[in-house]
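Apart from one protein chain that is not included, each protein chain of the complex appears where it belongs.
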Amino acid sequence: MITMDNYKGKVRPDWCPGCGNFSQLRAITEALVQLNISPENVVITSGIGCSSNMPEFINTYGYHGLHGRLVPVAAGIKWANPDLKVIAYGGDGDGFFEGTQHFYHFAKRNVDITYMVSDNQVFGLTTGQASPTTPIGIVTKDTPDGNIEPPFNPLHYALTAGASFVARGFSGDIKGLTEITREAIKHRGFSFIDVLSPCTTYNKFNGYEFYRKAVYKLENNDKTDFYQAYKLASEWGDNHAIPTGIFYEVDKPTYEDADEVISKISLKNTDPYKLSEEDLQEFY
Amino acid sequence: MITMDNYKGKVRPDWCPGCGNFSQLRAITEALVQLNISPENVVITSGIGCSSNMPEFINTYGYHGLHGRLVPVAAGIKWANPDLKVIAYGGDGDGFFEGTQHFYHFAKRNVDITYMVSDNQVFGLTTGQASPTTPIGIVTKDTPDGNIEPPFNPLHYALTAGASFVARGFSGDIKGLTEITREAIKHRGFSFIDVLSPCTTYNKFNGYEFYRKAVYKLENNDKTDFYQAYKLASEWGDNHAIPTGIFYEVDKPTYEDADEVISKISLKNTDPYKLSEEDLQEFY
Amino acid sequence: MESTVIRIGGAAGDGVQSAGLILAKSLSRNGLYISTYNYYQSLIRGGESWYQVRASENVVKNQGSGLDILIALNEDALNRHTNPGINEGGASPLSGIAIFDGEMITNYKKYQNIKYCPIPLRDIALKYDKNSLLKNTVALGATMAALGLGFDTFSGVIQEVFGKKGKVAELNVSAAKDGYDYYLKTYGIFKKLHPVNRKLYIASGGEAVGLGAVNAGMQMYFAYPMTPASSALHFFANHAKKYNLFVKVTEDEISAINAAIGANYAGVRAMTGTSGGGFALMSEAVGLAGMTEVPLVIYEAQRPGPSTGLPTKTEQGDLNQILGAGQGDFPRIVLAPGNVTEAFDLAKEAFNLAAEYQLPVFIMSDLYLAEHVETLNNIDLTYKMEHGLIAQDNDPNFKRYEFTESGISKRAIPGQKGLMHNEDSDEHDEYGNVVSDEITDPKIRSLSMEKRMRKLETYKKNMPPTNAYRADGAENLISQWGSTKGVVEEIVDDLIDEGFSIGALEINHVYPLNPDIAGHLKNRNRIIVVENNFSGQLNRLIKSEFLVKTEFIGKYDGEAFYPDELKARVRQMLNIQYENVKIGGDK
Partner (left out) sequence: MESTVIRIGGAAGDGVQSAGLILAKSLSRNGLYISTYNYYQSLIRGGESWYQVRASENVVKNQGSGLDILIALNEDALNRHTNPGINEGGASPLSGIAIFDGEMITNYKKYQNIKYCPIPLRDIALKYDKNSLLKNTVALGATMAALGLGFDTFSGVIQEVFGKKGKVAELNVSAAKDGYDYYLKTYGIFKKLHPVNRKLYIASGGEAVGLGAVNAGMQMYFAYPMTPASSALHFFANHAKKYNLFVKVTEDEISAINAAIGANYAGVRAMTGTSGGGFALMSEAVGLAGMTEVPLVIYEAQRPGPSTGLPTKTEQGDLNQILGAGQGDFPRIVLAPGNVTEAFDLAKEAFNLAAEYQLPVFIMSDLYLAEHVETLNNIDLTYKMEHGLIAQDNDPNFKRYEFTESGISKRAIPGQKGLMHNEDSDEHDEYGNVVSDEITDPKIRSLSMEKRMRKLETYKKNMPPTNAYRADGAENLISQWGSTKGVVEEIVDDLIDEGFSIGALEINHVYPLNPDIAGHLKNRNRIIVVENNFSGQLNRLIKSEFLVKTEFIGKYDGEAFYPDELKARVRQMLNIQYENVKIGGDK
């Protein structure tokens, strides 16, 4: 039996007090425990940002790579070894700016990984610039006259890309977040979770208070209805107008299912092909 | 009066006989003539690909840059000088693979440029590999066992991004393409045109014959209805099932409208700020 | 050099940096030259952080060794900075007075050479605000008293800094005064500084690059945030409205540099800026600017690599990357300011060079230079904008890439009548037409390569002479580039005083190397190259260009050189018998 202890990292998280990332750490750990997965079979890849420091704080294999590049690294790992559970964990700047192209194309490919974004609507680690999800009008270090860049809608993006699991969580609701995370990890295919994650230091506009009033939980939505999901994802407001939960979930073949080679074998557990004199015949 | 002659380039296009790009060259030229725009006020930026050789073949200012980067170059030009008409012209590999992130974010910003893609569903210039729009199952140089990568839907992408003008043309219908192009250039904001453009050399699956039978023209669609546009963009089939025309067109503020500085002045036509001793006061 | 070093130590989030800036400003307003050092972590809260200000009546060239006054905001800081065994990458432990809250900090080891001056910072602060947020202000007041400086100049700064908040400014002034009085009454002046009647400005290297760029007519800035390039981004963003700047943060660095290329191509001065990792992503487009001959200024503020490395520390490890950026050979110019004033000057120079030579020009900085604040020395706001060669409208003989002797050809800006042409990343002929479309022309290809590369030869003839410092007739020479200028010059002074024959050579025009350097290298007993990196990247360049034997002193622990530290290493080198430098060993 796997317990929370198995996942306890050696390094104490150094996020600011109250930072949303603590909840995500908790939710991921709990979900893995609930699914009884051994830490050695889990890899967490991350980008660069406050959120992306996660792999240091949990006792799994961790690969803390480059800003925006966590998704291709995760896919490379999964394709090499299908026995691993691979979770990519990063920030909104990380995934919706620097890594925009990878998020889309790997979601489209429906690679069997889980991608969770700590969406604090701000660049945390670089001390508070506007991120792709910063609302219009917000003053940040690089938008002293107020942000004018239209915000990025992560759920619309994931849906359009063809992700087979699209959800939104909230750091203030660890229980709900854990459930979503568990389902995402269980899901076969590309699962995406956008987490509304307060940044207590640089996000002075949308914090716990705001979200506590603003969010509500999806119930009875038809998770296979693309347009319903898309429309729900357009909802945003301050009075229980922001849906959380699983917006979309369908069962469809993964990229791995379609590939001639890795649909049949695990490369990690298969000896490489041995070339013989015969193979040279085509060069004769 | 501007005539076709004003736009005649000094270099003869070296595309293969029958290549769709000839039609786009024609359509762009005609549209500019119809709008009576002087060649010196037009800049065409392009990426790398057969399509991207366009700027050499037309007598405007041309900037033939890097694979996938034509859109940021175009925006940089427009932001520097709002008096210019800026058209970004590239390929499907160029824009939907290498330049995925730019297409989305500049469409979202609603920068006032026109982006036309010669969508031949294949990498032409590199001699026939699968592109982001190659259908499943197609055999190409790098998919000898058939393509398994789910195709990219350019219209969905542009719509989700927030482009304010989204259209599809067909190289086999120069008249229709010219009209769309003219409207796109006239449009204030980010206008996107995906052109179904046969590659007579490497695309043996979807050519003129296929498209002639498959396309139909949109009429009476509500161009301000996002979901209608989105659904129409999902249609694809071989019996007059592929809509062409303008899917979506709305009037909304451009990025330039929102920016404090360039909403008021043309940087190109304004002398740079002159620093004075007084400006140093804040460093005292 | 006679100077005074004051350090404020605390945790991230304690306001160490803003207190340090007030201190720096206050000393500067007393007519003193200053230079600061900012030590912090890639972490938002907690973690150790400190800020050091060095002040003197004479020009202050670096952060300085020695530590005269310590303001310790927590116990850890007091213990750390007084412990002679602890040496933060070269920083000195305290030998002077310690200012701290004696009621909050009680558990500390006492050292002989330190005068402990506890002050009830919190109690005083509580008089003005129930969260005792004004502690730092109280401590700063005390410091001014310890330095024997008047209260008024300091209070002026306080008022200005907190001015926008009205009442807040008033409270701060009162708290500061209490600290000031308490210290004076209890401990008396520690070390008297003498105000000088002159007006000095202070700025960080990032701000100075920003000021220089604006002075040079830059109107557009494109970037993606990255420490330590962000100080320039924030400067531009904060002054966008005032200076009519278009400032755009794009989705990534690739977009930023391509947009900057578009803007420059359209005839507006635009810059892009980033640090090493972001620059790596830009490198393809550097070649684009090189090939299409679009003027482009790139600001690269280095931090220690490889990869994410130490995001809040300093190093000069990106020269190889800048020199190698982009496939193939094409001309580029690399400038590396040695201090904040040069950051201003070279930013101005960069824009004219880019316009005149139509190529990418780099301003290389590093975290130390970009983020530390220093006195601006002889700022000259006059500027003659060189537009380079621009064709006349409707010129019938216009060839965008004409094969000229200088290698420079006339540009045409979109919108100009009758000059429509194509700028191409493919190899092209004089008109801009691609040479490889129907049949590749090996001859034209060669001529085009030679034309572009000729720009460097032309430039080499027009480069300003290389800055030598007390090097005439010196037996030994220290060569450096970028932010190590100040520390090297200071130790040269000291070593000359000690009787050594030594001078310095500042290479702030790093590429191409000025041919005049050959003369400077001649007839030296030993040539020591000092760089804030591991492998000696400039050293490699010097060796390949001038085939001289050199010795290398590197530092790669994330901190800048401190004068005492570097002096000791150079002195040791000078004291040992000169042995042939092992061939192939540049480490």
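A, B and C are the chain letters, set down in written order, and residue numbers restart from 1 in every chain.
By definition in this document, a contact is a pair of C-beta atoms (placed from the backbone, for glycine too) under 8 Å apart; a residue touches a chain by one contact, two chains touch by 3 or more.
Keep in mind that what you see is a predicted model, and the values were worked out from it rather than measured.
J.: In the complete complex, the chain left out here touches which of the visible ones?
T.: For the complete complex, the undisplayed chain touches A, B, C.
J.: Which residue, C:Lys248, C:His372, C:Lys485 or C:Arg540, contacts the hidden chain when the whole complex is considered?
T.: C:Arg540
J.: Among B:Tyr7, B:Trp79 or B:Phe97, choose the residue that contacts the chain missing from this document, as touch is defined above.
T.: B:Phe97
J.: Based on the whole complex, identify which of C:Leu288, C:Ile363 or C:Ala504 touches the chain you can't see.
T.: The single option touching the absent chain is C:Leu288.
J.: Of the residues B:Asp83, B:Asp142, B:Glu209 or B:Asp251, which one touches the chain left out of the display?
T.: Going through B:Asp83, B:Asp142, B:Glu209 or B:Asp251 one by one, B:Asp142 is the residue touching the chain not shown.
J.: Looking at the full complex, which residue from B:Pro39, B:Pro55, B:Gly68 or B:Pro150 touches the chain that isn't shown here?
T.: Final answer for the missing-chain contact: B:Gly68.
J.: On chain C, what residues meet the omitted chain?
T.: 41-43, 46-48, 88-89, 254, 275-277, 279-281, 283-284, 287-288, 290-292, 302-313, 315, 317-318, 320-330, 424-427, 435-440, 442-443, 445-446, 449, 452-453, 513, 515, 518, 533-535, 537, 540-541, 543-549, 556-559, 583-584, 586-587
J.: At which residues does chain B meet the chain that is not included here?
T.: 14-17, 48, 50, 66-68, 97-98, 100, 123-127, 129-130, 132, 141-145, 149, 201
J.: Using the touch rule from the top, list residues of chain A that touch the missing partner.
T.: Interface with the chain not displayed, on the chain A side: 10-11, 14, 39-41, 43, 45, 48, 53, 55-56, 59-66, 69, 72-77, 79-81, 83-84, 101-102, 104-105, 259-262, 265, 267-268, 270, 272-273, 275-277, 279-280, 283-284.
Just so it is clear, only the chains that are shown with their structure count from here on.
J.: Comparing the two chain pairs, does A-C have more C-beta contacts than B-C, or is it the other way round?
T.: Between the chain pairs B-C and A-C, B-C carries more contacts.
J.: Taking the mean of the CA coordinates per chain, how far is chain A from chain B in Å?
T.: Distance between chain centres: 31 Å.
J.: Report the inter-chain centroid distance for chain B and chain C in whole angstrom, where each centroid is the mean of the CA atoms.
T.: 41
J.: Which positions in chain A touch two or more other chains at once?
T.: As it turns out, chain A has residues touching two or more other chains at 97, 100, 132, 145, 149.
J.: Give me the residue numbers in chain C that touch at least two other chains, ranges are fine.
T.: Where chain C meets two or more other chains at a single residue, that happens at 240-241, 251-252.
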